[in-house]
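Next up is a structure, given as structure tokens.
With one protein chain held back, the other chains of the complex are shown just where they sit.
Naming follows writing order (A, B and C), and every chain is counted from residue 1.
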Amino acid sequence: MSHTSKASAPKGRLGILTPGMGAVSTTFIAGCIAINKGLAKPIGSLTQMGHITTPDGKRQKISDVVPLQSFENIAFGGWDVHTDNVYEAAVNAKVLDRYMIEQLKPELEVIKPMTAVFDNSYVKNLQGTNVKPEKNKMVLAEALMEDIRRFKEEHNCDRLVMIWCGSTEKYIEESDVHRSLENFEQGLKDNAVDIPPSMIYTYAAVKMGIPYANGAPNLSGDVPAILELAEKTQTPLAGKDFKTGQTFMKTVLAPGLKSRHLGIEGWFSTNILGNRDGEVLDAPENFKTKEVSKLGVLEQILEPELHPDLYGDLYHKVRINYYPPRGDAKEGWDNIDIRGWMDYPMQIKVDFLCRDSILAAPLVLDLAIFLDLAKRAGESGIQRWLSYYLKSPQTLPGEKPEHDLFKQHDNLDAKLLSIAGL
Amino acid sequence: MSHTSKASAPKGRLGILTPGMGAVSTTFIAGCIAINKGLAKPIGSLTQMGHITTPDGKRQKISDVVPLQSFENIAFGGWDVHTDNVYEAAVNAKVLDRYMIEQLKPELEVIKPMTAVFDNSYVKNLQGTNVKPEKNKMVLAEALMEDIRRFKEEHNCDRLVMIWCGSTEKYIEESDVHRSLENFEQGLKDNAVDIPPSMIYTYAAVKMGIPYANGAPNLSGDVPAILELAEKTQTPLAGKDFKTGQTFMKTVLAPGLKSRHLGIEGWFSTNILGNRDGEVLDAPENFKTKEVSKLGVLEQILEPELHPDLYGDLYHKVRINYYPPRGDAKEGWDNIDIRGWMDYPMQIKVDFLCRDSILAAPLVLDLAIFLDLAKRAGESGIQRWLSYYLKSPQTLPGEKPEHDLFKQHDNLDAKLLSIAGL
Amino acid sequence: MSHTSKASAPKGRLGILTPGMGAVSTTFIAGCIAINKGLAKPIGSLTQMGHITTPDGKRQKISDVVPLQSFENIAFGGWDVHTDNVYEAAVNAKVLDRYMIEQLKPELEVIKPMTAVFDNSYVKNLQGTNVKPEKNKMVLAEALMEDIRRFKEEHNCDRLVMIWCGSTEKYIEESDVHRSLENFEQGLKDNAVDIPPSMIYTYAAVKMGIPYANGAPNLSGDVPAILELAEKTQTPLAGKDFKTGQTFMKTVLAPGLKSRHLGIEGWFSTNILGNRDGEVLDAPENFKTKEVSKLGVLEQILEPELHPDLYGDLYHKVRINYYPPRGDAKEGWDNIDIRGWMDYPMQIKVDFLCRDSILAAPLVLDLAIFLDLAKRAGESGIQRWLSYYLKSPQTLPGEKPEHDLFKQHDNLDAKLLSIAGL
Partner (left out) sequence: MSHTSKASAPKGRLGILTPGMGAVSTTFIAGCIAINKGLAKPIGSLTQMGHITTPDGKRQKISDVVPLQSFENIAFGGWDVHTDNVYEAAVNAKVLDRYMIEQLKPELEVIKPMTAVFDNSYVKNLQGTNVKPEKNKMVLAEALMEDIRRFKEEHNCDRLVMIWCGSTEKYIEESDVHRSLENFEQGLKDNAVDIPPSMIYTYAAVKMGIPYANGAPNLSGDVPAILELAEKTQTPLAGKDFKTGQTFMKTVLAPGLKSRHLGIEGWFSTNILGNRDGEVLDAPENFKTKEVSKLGVLEQILEPELHPDLYGDLYHKVRINYYPPRGDAKEGWDNIDIRGWMDYPMQIKVDFLCRDSILAAPLVLDLAIFLDLAKRAGESGIQRWLSYYLKSPQTLPGEKPEHDLFKQHDNLDAKLLSIAGL
């Protein structure tokens, strides 16, 4: 590369920490190890396989354009409410086939979750035994920071990133305790009820200057207090909620239908899934957090204010059904009632037989690798260029998130070229 | 508009001529009349409903940015192998509901098809009685030109455009007779077998400087001879094959899957349709023309040469089945076998319950309106910016067509801004 | 017929009364009139089109084997909370195409609903203006009986039947007031809250000896008090809940899968519909009534007690979603997770794009015609042979309903042969 990147070179080892070591996290870790052993390919990962068009019109590998952490030199760790090591958790998750898991057993069984911060009132349908005994939220935050320091030393890491791979917490809205760093730290000390576990993890990471991405729709880093802290510690943030199956498809299809000015009268989305995530979402207060995240995407894409005849009366409904027979093999069925010439109705059905964790795993990897790049490039706060990976991209008050997958991809490419100094 | 458009203002009346006055053409005409009577809306038409982002970041109506022919001042005409007037043909086509058609009867029944140029060897499964008796192809071309002159005068038109809405002809490849205007005109005189009816229409239009778009996958204007003529007569051309249902969806979905670097192992597309188009395509030599058009779109989008692990072995199969129970209500069922992280398989099914003519009608309108704009802006030859509407965009030898719907839309917008002088 | 039927010959005119004159009822009535005018066929009706195998092995028309009311000599009437006549209600229901409705206007607009018995606490999402002002339930019952007498006289009917085509009421369970005729009549006088409107209609009909069928899952006739009355007045009863779309399919598919001993791990059924019925079911207490009715069918068919490995852990989930874009064109999507040899999973998806009222209308006709036959044959109480038409067949306490469509059909045929004296 003859150009001068804004980002410093990645030296030494990167540690990737995941609060939550269930299906997504273990699939991510097992995959990275399998890929390093030549047993699998990092399909779905832009950092490993992607290309970008440089200003000279050439198609180049992203990893040749910006200085990314090498895939071979990564350490994996995290926290979970269960004590299962990653081998055991991967077997239980039933995402990967057993024949593959057995080949990775030695590497997986040595990765054991650290004791988690957990609060049953935020995730009703989950019980855990591997939970920190401390009751005070500030004490818990400090315990997490101590975990992180120990992990960094034991695994000889140069840098760290944290990616939330845990459950969806119950729905809460921003309140006073979230509105300034001062309020927030006081709230931690006072055990404020509005501070869920995910926010304690976020605080611990950002306090230490560790980039943080949030794969669930929890508020977590999406509050002024954490943004204030991120600016102070020069920490990049990305959130919220991995854009994996049905919403990913929605943000592909909606721009297509809108491009052609086909009207949309109704969009009905239903999901069946049976993994831990599905069980958690079976509680109405947790489903609400997810529903809000899933419902938001259409309006920004369709611009009903410009096209009232086409999208003014769109009826959008999202349902998630806990359905144990399916396990992690989530299925999203969409029915889209569209209108064409002279208002004639047509229908599109999309049945996406996906695998939740298989779709999420490369997102964990890309968010980790790109956040580490952002940190080395001196970025901090909300990383809008990573909206591409997220169902409900974080924005400043009054700012509209971009949901159109293609525009999100353009923004990601533009940022990479900018970091590359091109 | 304070900017100075490259296109002159549209004065007087525009005549839109369609060879083929079956389901597509009658749905288009009936729709335009219904819209003018306030009974329907021009859904699916960018020229009537679309917006564009001007350089100042504003979203403006396309019709406020470039000088388009007014919708109210259009005359409709065409040719067909059947003598049915447009009212009768619309009733038979069973696309529009009878209650609507009856409200348009007075306007529709006065539009009668002119006698067609037809050759049964090119469209085996169709019989017609309203066919010009002349046998020599040059004589037929001149008869068409005479038809056009008469139509223009009788309907008091200032300008004309021609949009092919006829059947798919049998598969032929470019041969000597198509390679220069001289060869071609000699071929017309000599009744060369390689000149199908659609090419005679194209020749007649382009010879008279009338913009021509080809809604079927027939070779028609996609040969050097017609391009040569188009340059000579300063005529814009657009072809081939309306991008309506399944292929439209494919060029929306494929860019989305590719963006995320999800592998594609197989893409199986099957169609059932029962209209005249379906009957014509039931003949293998006609199906081949359509199949070639439908198969081409994935490779350019997916760049298998850059991503052999993802798209190197893609198995792409397209089937069209004549199935009379369905009439014009075509259904396209796609199964897409994708691969994610660690090569795990997932599946996407798309069932598009569409209506062939409802999807095509606004494309007829937009192509007519935009080609007329191009003519007034001094454009001639292949109009690449109209690739957006076409399954198999015409290109020069060695040039790759753009198939990605979103890039096509960007190109369309860019051209409009350029014509607008912005 | 040389055999001697147990049923007397049908003399004169039959009146069919429907409480509820919305989509189902108007589609039924309009269809009967259209059929009588030669504009349509009674598709879906066994009484009009069906055959039966007589003991001599011949296939004969049902109407040649048992003495059925002639189709030409029927009067239609009913009650509704709206004042729309049947022409207006049919236009609003958007089930039938307008072109057809207009051809039936003279016959439809003279049929006007009688003033309804209605209680908003039982059907929250419905408002009505055409409601009887009386407040006492016994007084309301007597008013209905007066309506019936007047209708019979005005329309010169020999006999009557009543088929409930109204909404699904909120879920209630059998209580003391339903347990004897004495309690019930006292309850009517005392305005007992546990007596919903549908039960008042049922009481009125059965009290007058008029056969009654219940097309909704409401308790209505399915209580000891009504059974007691039915025996007293020698009145045949059939209930509950028309078996139309998704449940009809379920009782076809489940016997098939069970026949082959394919295991079923999960059955997920979701519905989208947007008619008045859908709106009513959007209230949780009304949905519960329907859900109980829909969930019951699998267990009796699959015999999990005999086949614990196959059906012991079946996870059965039914969802109904109010989705206005779809109107009466209900769609039922089923995902069935089956297990084959060695427990390997397979999946069946059934997408039924049905029309609620089109499926229900012939059931209204058949239930009316067959109940009238039953009455003339001296039958009274629960008509088990009509379970064929019902999602939740009424039984005596301790008795299991038959749900398998094929066994239900066998039972229906057996009863017809018995009535025929064959």
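Here is the rule we go by: a contact is a pair of C-beta atoms (placed from the backbone, for glycine too) under 8 Å apart; a residue touches a chain by one contact, two chains touch by 3 or more.
What you see is a predicted model, and the numbers here were worked out from it, not measured in a lab.
A.B. asks: Which of C:27, C:115 or C:235 sits in contact with the chain that's absent?
C.D. replies: C:27
A.B. asks: In the whole complex, not just what's shown, which of C:74, C:238 or C:359 touches the removed chain?
C.D. replies: C:359
A.B. asks: Any idea which of C:50, C:128 or C:401 touches the chain not displayed?
C.D. replies: Counting the whole complex, the residue in contact with the absent chain is C:50.
A.B. asks: Based on the whole complex, identify which of B:61, B:349 or B:407 touches the chain you can't see.
C.D. replies: Final answer for the missing-chain contact: B:349.
A.B. asks: Touching the absent chain: which residues on chain B qualify?
C.D. replies: 265-266, 268, 270, 272, 315, 317, 319, 321, 323-326, 331, 333, 335, 337, 347, 349, 351, 353
A.B. asks: Give me the chain C residues in contact with the hidden chain, please.
C.D. replies: Against the left-out chain, chain C lists 27-28, 30-31, 34-35, 40-46, 49-51, 59, 96, 100, 248-249, 252-253, 255-257, 259-263, 303, 306-307, 309-310, 339-344, 346-355, 358-359, 361-362, 405-406, 409.
A.B. asks: In the full complex, which residues of chain A touch the absent chain?
C.D. replies: Per the touch rule, chain A residues meeting the hidden chain are 97-99, 102, 351, 353.
Rule of thumb we're sticking to: only the chains that are shown with their structure count from here on.
A.B. asks: Same or different: do the copies chain A and chain B touch each other through matching residue numbers, with over half of them shared?
C.D. replies: Same, since most residue numbers here occur in both copies.
A.B. asks: For chain B and chain C, what's the span in angstrom between their mean Cα positions?
C.D. replies: Chain B and chain C have C-alpha centres separated by 50 Å.
A.B. asks: Measuring centre to centre with CA averages, how many angstrom lie between chain A and chain C?
C.D. replies: 50
A.B. asks: Let me have the rounded angstrom distance from the C-alpha centre of chain A over to the C-alpha centre of chain B, please.
C.D. replies: A distance of 42 Å separates the two centres.
A.B. asks: Considering chain C alone, which of its residues make contact with at least two other chains?
C.D. replies: Those would be 351, 353.
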